[in-house]
Each structure stands twice: as structure tokens, then as C-alpha cells.
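Every protein chain of the complex appears in place save one, which is left out.
By written order: A and B. Residues from 1 in each chain.
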Amino acid sequence: MATIPIGADRTLAAVRAARRGYRVLRGLPIVPLAILALLAAVAVLAPVLAPHGKLDPVKPTREQCLAKYSTPDCPYVDNAPPFWAAGGRLDTPLGTDSLGRDELSRLMHGARISLIVALTGTLFAGAIGTLLGVLAGYMGRWWDEIIMRITDAWLTLPSLVFAILLSSVREPGLWNVVLILALVFWSRYSRAVRGEVLALRERDFVKLAEINGIGKLTIIWRHLIPNVMNTVMVLFSLQVGVAVIIEASLSFLGFGVPPPEPSWGLMMAQERESLMEGRWWLEVFPGACITMLVLSANMLGDWLRVHLDPQLRNR
Amino acid sequence: MRRGLPLLLVALTLTAMSPDGATGQQPPILSGPLAKLDIKPAQIEARATPKGTLTVAMHFALDPGWLDPLEHSYAVTMQMYDYLVHDAMIKPMPHAWVSYGLAEHAEMAADFRRAAFRLRPGLKFHDGQPLTTADVKWTYENFKGAYAKVFQDKLEHVQVIDDRTIVFHFKEPFIDFMDLYNGGVSGIGWIVPRHYYEKVGRDGFKARPIGAGPYRLVSQQAGAQMVFEAFDGYWRRTPATRTIVVKGIRDPATRMAGLQTGELDLAFGMTGKLLPRLMSDRTLRWDPNFTGPWWLMFPGYSEPGSPFRDKRVRQAVSLAINRPFLVKQETQDISKPWGNWISPENRDALQGQDAPVPEYNVEKAKQLMTQAGFPDGFEVEYLPFPPYFDMGERILTDLRAIGIRGKLQSLEGPAFRAKIGQGRKGVPGHRTIVQNIDPRAGGSKSNIAVYAVCGSPASFVCEPQIEALWTKHQASLDQAERERLVKSIQRIVLDEHYFVPLYLNSFVHGIGPRVLPEGKGVGKYWDTLNAPYPWPWEVWEVKADR
Partner (left out) sequence: MKRYVLVRALYSVVTLWLLVTIIFGLVRLTGDPVAMKAEAGADPAYVAQLRHSWGLDQPLHRQYLGFVSRLLRGDFGHSFEKSLPVRDIYFERLPNSLKLGFAAFLFSLALGVPFGMLSALKVNSWWDSAGKMVALLGLSMPGFFVGLVLIIIFGIQLGWLPVLGKGPSAVVLGEPSTWITFWFRDWAHLVMPAFALGWYFSGAMLRITRSGMLDVLGSDYIKLVRLKGVPESVVVAKHALKNSLIPVLTFAGLNLLVMVNVAIVIEVIFNWPGVGQLLYDALSNRDFPMVQGVVLMSGLLIVVLNFTIDVLYGYVDPRIRLSR
């Protein structure tokens, strides 16, 4: 019986790991990940990257003022088109909005808002929902009945109801939208997680832990929550996209992040009349940003679903 | 509303020439000396066959409650529906601020303790039942809307002399009675059919109202649509348009699209980003429809801790606003920068030389801010009248130049009204700027009563100097003195920069190609004073349906 040197074993393991890593890497949805990474980078670096401020109008040149208002001095030039269109300038590559603010800079700052709202909102919802779902599934009995009945009732409530509620008891703001998303979405998690836990509860490792006298809280924390994380991850990635859309819709209806902050949804809502005026860029760029973000999140979500949910492997 | 003022002047001159007016032939109702009233005779017009359909877009959801004058609050919106379905004893018309309506004659005793009306002969409700003084009395007694308490408290009793003659007796002099009874100011003068209201009840009446106005309601979908048909029996004339459809459409882009596709003939509230499109579309027309001035208020300015306690800061705000540019951006130069916060169409409002447009001078504003101890400015909350959020952002942009950095609170209409209506209770902070507009009828005194005196729940201003003048005004029976006092109060408010006037708003309405006459002549529909909407409706004429 030949002995394999320890070092060789290590090398072999490393090679295997690298191969496995490569396989995973090859299977990764490169495009959505790249888009998401790019958006995240822009969001973090917006104050550095943005050529102009998010709230102040771009100072116009003499020629611009003369061209637009026939006076040499003006506070700002509104609705400048993108740089490739007639009248556009490289200084404001995607044009300016109706208050003369740089569209590109606002989009960059908007990435921040969209990502913060969608991610934290979904995260909170996930935390609340997972916890309640685990409690309902594991503690059973009254816990289960009460939590699940509330979940059922909650699922029938339209998200706008929460929006109005919060906007009237709190100052409107970014964190309101986060709260709304958390309040709306937790019920989606608790249902799915509960089902998962009902199955896990009967598994040997949970039974063993119970027999060994491990406390309920420890079981929940050590055994149940780690095991439902796959489901939660899949749900999370799918909900982020929905959260972005809801944020945009809330803004469109006037219940979202308050102006003058540049949320993409709000930018679209504020300039929706501009579309009729032929100023498509004020509507299409934020629209495209939203679509891109949601599309990437959904594609990633699909991929995760296929890879993390054993029942769905082949679909 | 544009040519309202010259018309009023013409009317005044005419009255001066014939002191008796057309009511001279009427036999008197009251004994004793009478107060002088300025009510113009109604204009009876030719009868013809109504034709065509006029489709109107309201800029918010429709409320069946508007159809019930008994529950009128202050909202001018309701009057639009009064002018459709109901008719008032006296009301504003294009030719006069007060014109005879259902009443053909009115008297007020010189001591302001009795008021009398005589109805026109042969008045009928939509169901054919006669309109009599019993309905007038019942409406007065059952009125629950705005000013109801004043009307009930002052009333001693109602004396019905016959089917056409009625006298109101008051416990004390009721100087403002004719002002308030005017259909342009409260709902109590719009006469409701007693027999029908008692039969169908409050809900039934709102669902299917009956009145004595030029149009009767045929059908409605609460909130979305109301359909009206011309009422042949209307006393003044046959309405020119056969059917009027009113839709509630909140989204301006949708209203614009409706005008352009021809699905709408008249759309309200087209000011803003879509205005250039409306103005450049050659098939469409528009009316500037000046309503009232925009102005800024500083809730809690008089309390310690508020930066606006310093007059120089309030003045700096005024100096920092580029009114001409604001007007260009918001209204394509249609509106006019303005120096008062009360509409010039309201009686006794300061205007022109008396209230010049404040200057735009950022340097001076910065100096004042430095002198006041705010060289680096401060943060504020900004509360714009909805849905004029764009305008709010533009003003905030101007204010940033002198260091005042604002966050915009975009509230829905009712939430905004609730805040403002409760005064300091609704807007408790020290660093809030409120952007408001209120095209309220009833003379400058009504604007002051709501916004500039201590007693009003909606007021942010409580100054002893103003209070003294106001108390004097309330006690006075002398019209000339009252006018002088009302003007002095406005002077103080403006000089102290308690309010910062911005510009006289044009609440632009868009008009489609079906509306007659062709061309600019459509402006005549906006001639009624103090009317943000183009009533009376019976004069609206459209092309016949094909």
C-alpha cells in the first residue's frame, strides 16, 4: 500500500478545488452579476464619480443662455438633450432635467437610493419573515395558528395602504419606503419558511438535538435558520426586483422618497409629462436603469433558484 | 376672469348713471329706510335648441357631495356644480359680481336687521314642481355648510309673506349678509327642493340631485364621471350645449392626451410642464385664467428659535426669488410677478403702485442674511401647495443661493389642507416655509380673516397692530372706513414681510376644437369674477354632434 505524500494530497485538493471553482464560475450568470456590480460601484462612489451635484442646477455658459433665453445671464438651462442630439453638450452627457440639473449625476445618486431602499427593505422583510416563519413552523400549536392567520390576513393588504399610513405618521423620507417594503414583504417569507421548517422539524438531526436536551432557541439558531437560508436567499433575490418596482410605483403615485432627492422612480414620476413633450431622455434613462437593475436581480434570482432549490434543479 | 375688472368698472358706472337700476319698478317689500345694494339685473337671453356634447376634465376625483349645496364647505370646486344643477338667489355672473338669479329683487334694511327677497314668477325645479319661498326658507334652515353657524346665530326668524316674497329677520345687524348669501361665497343661497330632498334623503340627493339650474344630472359614477343634460325649463335661457360630461382625471399627462385625441373639450389645470405643448398645438386653445397670487408664509416666525423672527431674513427670502424667471419656467411667461398675496379681483385688494413687485437682488439678500447672523444660511422644511412640487423645487433652488437649504414635503391635497387649516397645530416646526395660494371669494377681508388675524385657526400671523385694526373693522358699519382698514392691514403684512408674494397664478385651462366660437373668442367663458372655473355653463357652446 503506497502512501501518498501529504503535500501531494494537498496539491490534489487544491486542483480539485480550483476545478470546482471554475465550474461554478462558468455557470455563474456573468452579465447580471456584472451589471449589479457596476450599479453597486456607481452607488458607492456616486459623490466622487458624478460630474455635477445632485440638487444644484448646472451653471450655464453665456452661449447657452443666449441660445435659450436670449440673455447673457441666466440661472440655469433646463431640458438640455443628451450630448449626441442637437444642442447637447459633453459636459452634461445625458442632458439636464426641467430644473437644469445634470441627469447623469442624478442617475448616479439615484442608484444609491434604489439599492439602499430595495436591499435594506428586503433584508428587513426577510429577517422578520424568516424569524416568524421559523417560530410558526417549529413552535407549532398557537404560535403557528396566530402567526399564520396574521400572515394570511396581511397577504391581502395592498402595499399602498402601508405607504399612506407611514407617510402620515412619519416625515416622508427614504427610511419610510424601507419600512413600507419591510412591512409588505415579510409575509411572503414567513409562509415559505414555515413550510420548510415543518419538514426540517421531522429530520433526524433536529430530533437528535432535542433528545440531547438542547434548548429550543439554540435549535432554531443553530439548526433551523441555517437550513432555510437557501430558500430565503432565493426569495430574497426575487423580491429585490419587486422592491425596486414598488419603490418606483410609490414614487410615481407620490408616496415615495420626497423630492428633491433623485430616486429613479421619482425622477420618472416628475418628468412623466416630459415624455409627451418629446424629452424622452428624462424618462427613458431612469426607466432603463430600473429595468436593468430589476432584470439583473431577476436573472440572478432565477439562477439562484435553479442552483439552490433541489426541487428545481432541472427547470 | 380676464376682462372681469373693466367689466365691473363699466357696470359700476352704469349703476351710477341710473341709481334705481332695473329694479326701480319693483314695489318695495320692507318698510323704513334701506341700505344701498349693488345687485345687477339678470340678463335674460334668447331660447334655442341645445346641441352637441362638451366633455370636461376635472383635475381630481369627483365627489357626489358637490351636488348638494346644503353641505357646502368653502371649496370653490363645488360652485362649478352649483352652476350646473342648481341656481342661487343672487350670484356672480360675467356681467357683475352680484347679479340677480332666482330672486328678481332684494332689499336690506338700513340697520342691517332685515333682508328681503322676491322670487321670479314661474320658477320650476327639474321635476316640474314650482320653486317657492318655502324652499328658500327650508334651505336656509337646513343648511349645514360653511358659515352655517353665523347664519343660524344671527337669525331671529324667517317670514314667508307669499310664494314669492320672503323676509329674514336678524337678532343683530348682519352687515355681511348680502356678501355671504351671494352664491359665489356660500352654499346657503343655492335653493334645494324641499319635497324631493325630504323624500330621497341625503344620500339619495347626492346620487340623483334635482335643482332649478340649467342642467340636470342624468347619471354618475361616483368619483369618475357625471353626465348632465340641458334643462329646457331654465328661466334665463336654454342652455346652448345639450350634454355636458365631467370626468375626474388626476394625471395631467392623461388630460393632455385626452385634449389631443379629441376625447376632451375642456381640461382644467394645464399649468406646468405640458403648457408648451398645449400652447404649440394649433388645434387647441387655452385661457390664462388668473386665479390668485402665490405667496410664502413662515409658520412660527414670531417665536424665539425661529430664524424668520428677524425681519431681515424674511426680506432676504423675498429678495432671493427670481420671480420673472420663475414665471417663465412655470407658466411660459403667462403669469405676472405680483406684489400682494390677495387676488386683485377681490374687493379692496392692494395692487399696482400700492403693492409693487418685490425686487430680485441676491447680493442684498446675502447681506441681510449676514446681518441677521446667518452668513451660512440654515436648513428648512418646504411645504408647497400640491401638486405644485416643481414650482417648490424651483423656489428651493433660488433659496440655496443665499444658503437656505430646503427639503420638500410633497403632501396630497387633503393632507396639505389639513396642515394649513390647523395653523400652528398643523405646522409646528420653526423652520418651515409654506407656499400657498387661495383664490377665495368674498373680498380682501375674507383673506385677512383666514390668514392674518389671531382668531383664525388657519392663521400664522398674530400681531397686535393688525389686531387693533381688525377689531375696528369688525365693529364698523361704514364701508369707506372698512375699506381703509382692510388696506392698512395688507400694508403691514407686506411691509413686514410676514407674507412673501410671488406671482399672480394662471390656472391655465385647455380648450379643444369642438368648442365655439372658433379662435380667441372662447376667452369670454372666463369672464366671471373670482371664478377659477368657467361658469355659468348654460352659455357654453359646442359644435353639433355628427
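Worth pointing out:
In this section, a contact is a pair of C-beta atoms (placed from the backbone, for glycine too) under 8 Å apart; a residue touches a chain by one contact, two chains touch by 3 or more.
Note that the structure is a prediction, hence the values are computed from the model and not measured.
Looking at B:Lys124, B:His169 or B:Arg250, the residue that reaches the missing chain in the full complex is B:Arg250. Checked against the full complex, the one of A:Leu33, A:Leu66, A:Leu253 or A:Leu308 touching the unshown chain is A:Leu253. Residue in contact with the omitted chain (choice from A:Val42, A:Val58 or A:Ile290): A:Ile290.
Panel shows chain B; residues 61-65, 68, 71, 73-75, 144-150, 203, 206-207, 221-225, 247, 249-251, 253-254, 257-258, 260-261, 263-264, 412-415, 417-418, 420-422, 426, 438, 440, 446, 449-451, 456-458 of it touch the chain omitted from the view. The chain not displayed touches chain A at residues 149-150, 152-158, 160-165, 168-169, 241, 245, 248-249, 252-254, 265, 268-269, 272, 275-276, 283, 287, 290-291, 294-295, 298-299, 302, 312, 314-315.
Just so we're on the same page, only the chains that are shown with their structure count from here on.
As a whole-number value, the distance joining the C-alpha centres of chain A and chain B reads 47 Å. Across the complex, chain A meets chain B through its residues 55-57, 69, 74-76, 78, 98-99, 168, 171-172, 254, 258-260, 270-277.
Listing the residues of chain B that touch chain A in their complex gives 252-253, 256-257, 272-274, 276-277, 322, 325, 328-329, 387, 389-390, 392-394, 396-398, 400, 407-410, 412, 415.
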